[in-house]
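Note that this complex is displayed minus one protein chain, with the remaining chains in position.
Entry: chain A
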């Protein structure tokens, strides 16, 4: 199965709200038959520009990274669902390339 990455920006909320939103998202994924591999938090940050979504103006958002394995045909319905979710400011699904040898990597 191909490997995807969901980079999602959630509304800046208190901890229970964010936790619930994440739980909702992961459950949506699993409903559609995806296998969730890992969940990363990139922190609550200032957005690069003002984003207007669901009749709300957002300045800050919490960035999360979910990588999962799934069939490609569920992605459109998944994105559809995420666009409709009020707590989600911006969902983005990317394909994950095969791991490059990280020997000379300056990153993490």
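What we mean here is this: a contact is a pair of C-beta atoms (placed from the backbone, for glycine too) under 8 Å apart; a residue touches a chain by one contact, two chains touch by 3 or more; residues count from 1.
Assume contacts and distances are computed from a predicted model.
Among the names given as "Annexin", "Integrator complex subunit 9", "Small ribosomal subunit protein mS26" or "Protein AUXIN SIGNALING F-BOX 2-like", UniProt records the absent chain under the name "Small ribosomal subunit protein mS26".
The residue touching the chain not shown here, chosen from A:26, A:51 or A:93, is A:26. Residues 15, 18-19, 22-23, 26-27, 30, 35-46, 64, 106-108 of chain A touch the missing chain (whole complex, contact as defined above).
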